[in-house]
Every structure is written in structure tokens, then in C-alpha cells.
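Every protein chain but one is kept in place in this view of the complex.
Here is chain A:
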Amino acid sequence: MTPVIALSLFGIINLFLGFTFKRQSLQVVTLLFIICSMALTAMDWNHEYLWFGDMMKTNNLSINFSLIIQLAGLLVVAFSNGFGKDEVYTQPAEYYAILLFSLVGALLMVSFQNLIMLFVGLEILSVAMYVLTGSDKRNLRSNEAALKYFLMGSFATGFLLFGIALVYGSTRSLYISGILYNLSHTAPESLPSFLYAGIILMGIGLLFKISAAPFHFWTPDVYEGAPTIFTMFMSTVVKTAGFAAIYHILDVTFGGFQKNWIITVYFITIITLILGNISAAYQQSAKRMLAFSSISHAGYMLLTVCANQPSTSSNILYYSLAYTLATAVSFAVLMVVAEYQTGRTEKPENFDALNGLAKNNPSLAFAFTVALLSLAGIPLTAGFWGKFFVFTDMFNKNLTYPIIIAVLMSAVGIYYYFKGIISVYFNSGEIEKIETSFLFKIALWSACIGTLVLGIYPTLLKSIF
């Protein structure tokens, strides 16, 4: 668990560097910090360790999740452009420090062995996100989003805590191993019925974080109101960490009680798929569309949680990685275009603001297109295989009806993702050449190439996951 310690230290160092260093170099330093902690994470490969009084466990699965989360953090930092040149209102040192702290929270969420640790991790991540959402202080929408996120998020945390309490009450342990032991040594009839309520409540608390319907109402507003760079962070890191936790709770810990929670989760999955996709089709704002698309992708990933097959964890990993790369690229392009269009058009985040991007910015347009194609699940992109593996799982479990809905919904998905491609390539508009930093370009291209390589040769990672 060295990365957890390292990242916390790095965050504190970052805060102090804010006094001494130039703002531009902070970005590079933060990148180095994250790369360093990724290396520390990878060093534990093929070892199983217990940490902090057995409250956390690292194994290959948690390392994979940690690496994806830190990769997302890396992309976000590289895309961040040093948070603009506004000397008065932005505090890059603090932002980078908070990003690092929230990564710590995410790492706790993927490797917890004790429910308290899950709660602590979730709160570290969430509180950091509340702050970052509201970091655009002069923007009313950003403030509104932060407050909304905070209020709704606290409720969800309440659910989670109550669920933990009920589970503790019925199994007399907060440790996953203890819970599993007690559950296997108690006759099912003698288990108190509030255990099931506890499982469902914990599920709800976590499903809120990954914005599954009907707990998704905060998502579009918060995603839209938050500065785009933090929306990117939210939709990649929080989602991956959330899914790691859901998998750990529902499939690993309470997999034996599947019949008790499966109906609820099924219902939530189907609603998520339908609501996310249909609402996304109606959006005029590209940013809002991506918010709804993140809801719909939560639906696809929940499908594999429902299937609960031996390959589920590897499918969640693959899907998260594909989704992370594509989402980061699409938000990044949206961000630089919106920055350029601010002041030029009334709504810089609408699809219309992207009109004619391909004319003078072919590489941005290409990257955006690859990202949208991957999100839509078109072959030769990573997103296709993500969906493919999920659907394979479903077929192995004979879950035919949800697949039919999922497949129909991915046809709906084409419509709204292609709206972006239509704006970029088909519509005419005046966008001059947008200058981006060197780090931005590197991050953009590596994410793009990653998406394509994973799309052509998925075995590359499937053999590791």
C-alpha cells in the first residue's frame, strides 16, 4: 500500500510547492508524482499483501484497478493545461493537491477489506470532488452544482453508512473475511432479515456514486456545472473506483445472496440503460450528452455485475479502461473548443460550438471522432470489445432479455454520439487553429492510440486482466 502513503505525501508536498514554484512547473511535478506512484503500485504485482491491521488487501485485481485509476488521473493532469492563466482566481497547487488526495480515496475504495475503509475511501474521494466541482468560484452554475452534489452525495453516504451498520449488526463483523466466515457458518434461515436491507442500502449508496438510475438526477447538472477538467476526473476516476467497490460488495462479498439483490439491481440496470440513452439523445449540449452517456455506460457495466461470472472482474477492468480513455479524450477536446468559443458563441459547450472543427484542427477532430466511436462501441475501437465481453457474459448466464434491451440501446447510442461527429465533420463553422500544449498533445494521442490498439488486439490486456 505504498502508493497510498506516497500519494498523500506528494499531495502535501504539492501544497508547499505552490509557494515556491512557478505555476507551470506544478503540472509536470504532479505528473511525475503520479507516474512514481504507478510504479510503486506495479511493484506489488503477483504479491498479496494485507495492510493497516488487515483493513486493506492488494492483489493483482486491485493493482489493475489502481493502475487504471491513476492512469485516468495522469490523463486529467496532462489535459489540465496548468489551470489557465488567471492569477487571482485559480489555485493550481491546491487543485493538484486535491486531485492527488482524491486518488488516495479511490485507491482505498479498490482495495478495502473492511467496510470502514470503504467508507473512508468514498468520503475522501467525494469531499475532494465536492470542492473541485465548485472550484469555478465566479460561476453560478458551478456553485449550484457543488451544492447539489454535496447534498445528494451526503444522502447517499448516509444510505451507505446505514447499510454498513445493518450488515454489521447481522454478521457481527466489518471485515469482508469475517462477514464471509459468519455468513457461511450461519444457517440462511437464522440470518436476520435486516441483512438484506443492509445489502440493498449499501448497494444504493454505491450506485449513487456511479450515477445509476434512479439515483442519477445529480449527474447531468453536476457534470455540466463543474469545470470540464474536473468533470473528466469525476466521470473516469470516480466511476472506476465505484465499480471496483460495487463488484467487491455485490459479487465478491454478497455473491451468495444474489437472489436477494439481483431483482433490484436488474431493475436499476435496465432503467439506467433506458433513461441514460434516451435522455442523451435529446441533449443540445455536448457536455450534458456526455453526462448522460456516462449514465448509460454505468448501465452496461452493471450488466456484467448482474451476470457475476468468473470473467466479470476482467470485463469491468476492460470496460473501465476503454471508457476512461474515450471519455478523457472527448472531454479534453470539448474543453479546448469550449475555451476557444467562450465569448464567441453564447453556449460554448453545445454541439453547435463544435461545428467545422475538422477544417483547421484535423487532429483534434480525429481524436474526438475516435473517442466517440469507442463510446458508441464501433469495431476496431476498445469500446466495442468492452461491450462484446459484457454481452458474452450475459449470454453465458442466459440473460437474454437484458441483452436485447442493451443492444437496442446501443443503437440509440449511435444517434447521439454521431451528433458530435456530424458537427465536427459535416457542419460548416469557423474555428481557427487551436493551440494546445505539448503535454496535451501527448496525452491526446496516447489515449487515442491506446483506444485503437485495444480495439484491434484486445488480447494484449485480456491476458493480464
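Everything below uses one rule, namely that a contact is a pair of C-beta atoms (placed from the backbone, for glycine too) under 8 Å apart; a residue touches a chain by one contact, two chains touch by 3 or more; residues count from 1.
Following the convention adopted for this analysis, contacts and distances are computed from a predicted model.
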Practice problem: Among "Cell division protein FtsX", "NADH-quinone oxidoreductase subunit M", "Phosphate transport system permease protein" or "Large ribosomal subunit protein uL23", go ahead and choose the protein name stored in UniProt for the chain not displayed. | Solution: "NADH-quinone oxidoreductase subunit M"
Quiz item: Among the options A:59, A:182 or A:309, which residue touches the chain absent from this view?
Solution: A:309
Self-check item: Full-complex contact with the absent chain, from A:154, A:342 or A:396
Solution: A:396
Practice problem: For the chain that's not shown, point to the residue among A:158, A:214, A:256 or A:379 touching it. | Solution: A:379
Exercise. Considering the whole complex rather than only what is displayed, give the residues of chain A touching the chain that is not shown.
Key: 309-311, 314, 373, 378-380, 388-389, 391-392, 395-396, 398, 400, 403-404, 407-408, 410-411, 414-415, 418, 422, 425-426, 457-459, 462-463
